[in-house]
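Can you keep this structure in mind? I'll have questions shortly.
Here the complex is missing a single protein chain, while all its other protein chains stay put.
Naming follows writing order (A, B and C), and every chain is counted from residue 1.
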Amino acid sequence: MIRFECDYAEGCHPAILEALAQTNLEQTVGYGLDDHCEHARQLIRKACAAPEAGVHFLVGGTQANATVISACLKPYQGAIAAQTGHINVHETGAIEALGHKVLPLPSDDGKITAEQIMACCRAHYNDATHEHMVQPGMVYISQPTENGTLYTKAELNAIRLACTQYSLRLFIDGARCGYGLVAPGNDVTLADLARISDVFYIGGTKVGALFGEAVVITSEALNHDFRYYIKRHGGMLAKGRLLGIQFETLMSENRYEQIAAHGVELAWELRRAFEECGVRLLYDSPTNQQFPILRTEELSKLQKKYAFSFWQQMGEGWAAVRVCTSWATDAQAVRNLIQDVHDVCRR
Amino acid sequence: MIRFECDYAEGCHPAILEALAQTNLEQTVGYGLDDHCEHARQLIRKACAAPEAGVHFLVGGTQANATVISACLKPYQGAIAAQTGHINVHETGAIEALGHKVLPLPSDDGKITAEQIMACCRAHYNDATHEHMVQPGMVYISQPTENGTLYTKAELNAIRLACTQYSLRLFIDGARCGYGLVAPGNDVTLADLARISDVFYIGGTKVGALFGEAVVITSEALNHDFRYYIKRHGGMLAKGRLLGIQFETLMSENRYEQIAAHGVELAWELRRAFEECGVRLLYDSPTNQQFPILRTEELSKLQKKYAFSFWQQMGEGWAAVRVCTSWATDAQAVRNLIQDVHDVCRR
Amino acid sequence: MIRFECDYAEGCHPAILEALAQTNLEQTVGYGLDDHCEHARQLIRKACAAPEAGVHFLVGGTQANATVISACLKPYQGAIAAQTGHINVHETGAIEALGHKVLPLPSDDGKITAEQIMACCRAHYNDATHEHMVQPGMVYISQPTENGTLYTKAELNAIRLACTQYSLRLFIDGARCGYGLVAPGNDVTLADLARISDVFYIGGTKVGALFGEAVVITSEALNHDFRYYIKRHGGMLAKGRLLGIQFETLMSENRYEQIAAHGVELAWELRRAFEECGVRLLYDSPTNQQFPILRTEELSKLQKKYAFSFWQQMGEGWAAVRVCTSWATDAQAVRNLIQDVHDVCRR
Partner (left out) sequence: MIRFECDYAEGCHPAILEALAQTNLEQTVGYGLDDHCEHARQLIRKACAAPEAGVHFLVGGTQANATVISACLKPYQGAIAAQTGHINVHETGAIEALGHKVLPLPSDDGKITAEQIMACCRAHYNDATHEHMVQPGMVYISQPTENGTLYTKAELNAIRLACTQYSLRLFIDGARCGYGLVAPGNDVTLADLARISDVFYIGGTKVGALFGEAVVITSEALNHDFRYYIKRHGGMLAKGRLLGIQFETLMSENRYEQIAAHGVELAWELRRAFEECGVRLLYDSPTNQQFPILRTEELSKLQKKYAFSFWQQMGEGWAAVRVCTSWATDAQAVRNLIQDVHDVCRR
């Protein structure tokens, strides 16, 4: 079985394993205060052109989302998000567990617009009983989105303006950040993300690390006492150096973008193959996730050799699946899949 | 600087690094459902003589404590603990963050007794206004305790009886479990911990793993839907296999106890050195943490070469520090420290 | 200004004031354990044909909803509700404050169906990653709904079946219970509500009391320790007798239904007037809330003399408003409004 169902099926980039082995018996202080973490912070600040940013390393995405959102909001505030957003769907209520409502906006492709955000805030403040409703306190978006799509720089700038107008924090979930940075047509850099958001993260788990997300905070107020939040939510790794060492490695020698590019190139090979075969794609994704719509019987045949993630039923006899590539995807496996798609899915 | 301030200053046992390297490009399903996790579960169930136990792998101790306690308690219930217990002192309110009060009992050496627990429950239920107070719903103890001390099997059995009498769950924090198992005089086995508690964990972070705690649940009701809790609290590691691989390695070839024994032996060398020099120890600890009481000027001299954890002021001119050994402690470093203790601390 | 904007603009039924005056200097124990509360409980159990039911008196609706939902759910579970449900919209995140997500289902008229509930549960359990999502743990409905509509007994029975099938608790918000019981066409009695739900409440605040909701719990497991929940959420009134005295009065001499009938009759006078004038009603409400759709200029004229609640914009130049009657509504005021509607709204 060749796995295309997610981008975390393998371990990590070999350079990380090497770095872990080389540093294994070093003695360091705990909890992210060691030199490796400090070095990784410097590399990230430089990559983000944000020399004053706070940088904090967390183990996983749900933990990062919950911790950041808890720090962003007052108790009576909620987080505006696409209804498809990870925090609204796939975190078993981790945000609600900390007392906050997700305020979902309709979305077809995983993106929301500045206009939607402003309309949501206007509706709140124009309602005479707004104190009876959860106040919008922040915006949560993902870049790339859960559907593989990307915001343009213009779209992000517009969202930033909307946030500023309504005193909302802007948080960008970058679990797949790398695959967005290198996607064809992308015009958003790490420096843009740092400049536009109050806080975002550079995802490691899905882009070459064993685990880890680097949270970059450009709002000084938000950065203040942030480590208390990390500890409160069980996110302060005793051997914090493990995160430092991993991000040192990823952020050196342009490795983060390079290995992401490998995943995206293979995703585009797949995308073109689906298109050649007349297979419709559910979203127009330029990143490492592709969402072909297949006949049930086509799916059955392909699933004998390949694992995909079921995405959604598309009426009788059709389903969309998610096909993921990653930094670790074997090029030959992709070519085999392409061959099989051609054999099975010709329309 | 030689670090004796904690038992998580180094990376991991080399066998774990090897196993990670060997399995690095395997493709596995995520979230702890892979074969390595399953194999590790089998090894743990066997070691615990608990063939039906649920076994769940979490990244760290605070996360494990919060997740387990959330699953054990009803909203209006609290967790009885020693006032020195980790959940009462060193988790930035992670338990309260999930809505629960810690009900602290006085303790000198980190242990609490069955009598204290029963008195606490009697006081609650005998009070006519007990509905105005947090109901005791569970007992949290650590084995070894935060002060290095150990419960005897008889003490644990008595606590179990008290818990049963008052319908309390019993949860044993085993962050340093290994160092207890192999301590001179210890009469409590993994099978005892599994039999006596409703849930306990086998700590990996401080006993040879990069990170990880193996939560063992013998109460079927508690195990039901436990994975929802893990996800809700940000503890479901995407590449769950990392935890599986580490515990496979630790629980094979008697490795867990063997490497813990190394730490405990060196701790006893230190303990004997302190005693020979007439240095009083704050607690009578048979495990890998020792708590000598030193003169300020002695401390200053030793701290030029060695890092300890400050523990508490002991009146003018004296302080207790924590000196930790671990699976990774260098025997020569211990001998050097002993020599320096002899030189500096002669009374 | 004559107020039709809500059903809590006045104080209370005079019989309640009298009872309060008569009992004012009686000495009673606090917190709902006095004889008035006990007597009120007996009257309610009898009215509900539920001799074993737990009955608890809370001050207000949001408090009742939050307390009941906290008692119904495990931490990782959420409450299915109409997206228009009070808990989803108008409680400033009181449910999320206690850690629970509201799982909203689309609804036009404020009602949801057994089919929707079952589809929601099937979708959850059929998803391979359901542990990453909030588990449906209960259903919250309002009778009458926030839109004035009513469930039939058949609809409620079907919802009950769906709940039983998927192990969901069923909670019925009866803030306006009285106005439903006496509505033309209603076939649901208090005994039905008690039999069909696990817990529901008989609203006092909007039906003649100064304040107060009587929560009726037929599930013994849910009733156990419920008073701890009340106290935990700040809902245990020191002078609990105030609630007992009010419900004693309301539940005696058929007063509750009688005074509700007054409100509903006047609502129907209004409804018929709107219909005669060709004014469309947003919902087909048989209860004390009516939702006429008016031209902006009509509204401006009427609002010089009458207060309504703005409900929603209905395209350019039109708006729906809520017009409420109650136990306290002055019949003459209604007739005046009817006259003005005839004058202003002729189509």
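The rule is short, and it goes like this: a residue touches a chain if its C-beta (ideal position, glycine included) is under 8 Å from a C-beta of that chain, and two chains touch if they have at least 3 such contacts.
The structure presented is a predicted model; accordingly, all values stated were derived computationally and were not measured.
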| item | value |
| --- | --- |
| Options B:Glu96, B:Asp109, B:Glu265 or B:Asp330, residue touching the unrepresented chain | B:Glu96 |
| Contact residue for the chain not shown (choose from C:Thr205, C:Thr218, C:Thr249 or C:Thr325) | C:Thr205 |
| Positions on chain B contacted by the hidden chain, ascending | 75-76, 78, 89-93, 96-97, 99-102, 128-129, 131-135, 310 |
| Absent chain, residues of chain A that touch it | 31, 70-71, 74-76, 98-99, 131-132, 135, 225, 227-232, 236 |
| Chain C, residues in touch with the chain not shown (by the definition above) | 1-3, 5-6, 8-12, 14, 17, 20-21, 23-30, 59-64, 66-67, 91-94, 97-98, 205-206, 210-211, 228, 231-239, 241-242, 328 |
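In the analysis below, only the chains that are shown with their structure count from here on.
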| item | value |
| --- | --- |
| Neighbouring chains common to chain A and chain C, by label | B |
| Far-end chain from chain C, centres as C-alpha averages | B |
| Nearest-to-centre chain - CA centroid comparison | A |
| Rounded Å distance, chain B centre to chain C centre (Cα mean) | 50 |
| Euclidean distance of C-alpha centroids - chain A vs chain B, Å | 34 |
| Per-residue multi-chain contacts in chain B, two or more chains | 98, 228, 231-232, 236 |
